[in-house]
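For this view, one protein chain was removed and the others were kept in their places.
Here is chain A:
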Amino acid sequence: MTAISEPARPLRLLWLQSGGCGGCTLSLLGAEKPDLLTALAAANVELLWHPSLSEATGGEARAILEAVAAGDQPVDILCLEGSVINGPGGTGRFHLMAGTGKPMRDWVAAIARRAGYVVAVGSCAAFGGITAAGGNEVEACGLAYDGTRAGGLLGAGFRSAKGLPVINIAGCPIHPGWFTDTLLQIGAGTLTGADLDEWERPLAYTAHLVHHGCARNEFYEFKASAEQPGDLGCMMENLGCKGTQARADCNIRPWNGGGSCLDGNYACINCTAPGFEEPGHAFAVTPKVAGIPIGLPTDMPKAWFVALASLSKAATPKRLRDNAARPAPVLLPHDKRKDSA
């Protein structure tokens, strides 16, 4: 007879927010198949506290955070949403956590040392993100990175109690599935360093390029380009699209039931990458040198790309050429057997 195993103790998750917009939480509320609460239950995760969802407020919430920081209340998973705020002048006063008069940065650092897993939710918490754009007046950085530089709040060598670096679920915002997949793996005890990429992002979504599954792939193959926002053609040549370099499964795992940036007819801005917030050019315009886009696929010899591009341009089917610079197709695929029948 098989012994009935004890149900595992639920993993306790604490969620904090600092220099961000809250959009990763709001995106997460849109989780589907299953919904967020079902996914939490499936991962055997219990919320110790979440700023948008929990009943506890004020002193009730402070008591939880103080107990966690002191090590009296175990925390299995710490999630930070939003950048770490260090300004002005390194004081952290641009975000003193309400009710405590203490920089949120210090709370996060204290609690991270107690947590089994530390998860940066969104590009702000991972790398600094949008909050670090412009002159980075607020001295924003990520948990383990400041842009592309290792370090951040916790330092490059940081390892959580479970021996993992900060798990960077980068994206602006995150796709709900990127978070729930990660959480389900943590819950199952199967998440290891081998599941993370070179920026410690879960390979569950960064093993792909945004280009994979893009509905415009045929336009890309024949270099039939969109000219204006809303056109059907490939947006790489003119409209700033970075889908061939960006790491995410946005065109394989649909957003909000069936969309993606590219399906919305606007460019991928590579929001899962450190430093995406300062591309060095207008987001929706492709920078070019001598008429050739500078942001070509990274692992393809440039000369080959140019040679293939000119070949494929010469071979572009009329259907693609005519449709590329239009918001709706004027020529559709057509079965010729029907004409001769």
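Keep in mind that, in the parts below, a contact is a pair of C-beta atoms (placed from the backbone, for glycine too) under 8 Å apart; a residue touches a chain by one contact, two chains touch by 3 or more; residues count from 1.
Just so we're on the same page, contacts and distances are computed from a predicted model.
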Chain not displayed: protein name in its UniProt record ("Outer membrane lipid asymmetry maintenance protein MlaD", "Oligopeptide transport system ATP-binding protein", "Hydrogenase large subunit" or "Sugar ABC transporter permease"): "Hydrogenase large subunit"
Identified contact with the non-displayed chain, of A:Leu47, A:Ala109 or A:Ala207: A:Leu47
Contact residue for the chain not shown (choose from A:Phe94, A:Trp178 or A:Phe219): A:Phe94
Residue touching the undisplayed chain, where the options are A:Ala67, A:Ala133, A:Ala161 or A:Leu296: A:Ala133
Chain A residues that touch the omitted chain in the full complex: 17-27, 29-32, 35-37, 47, 49, 51-62, 85, 88, 91, 93-100, 104, 130-131, 133-135, 137-138, 140, 172-173, 228-230, 254-267, 269, 282-285, 327-328
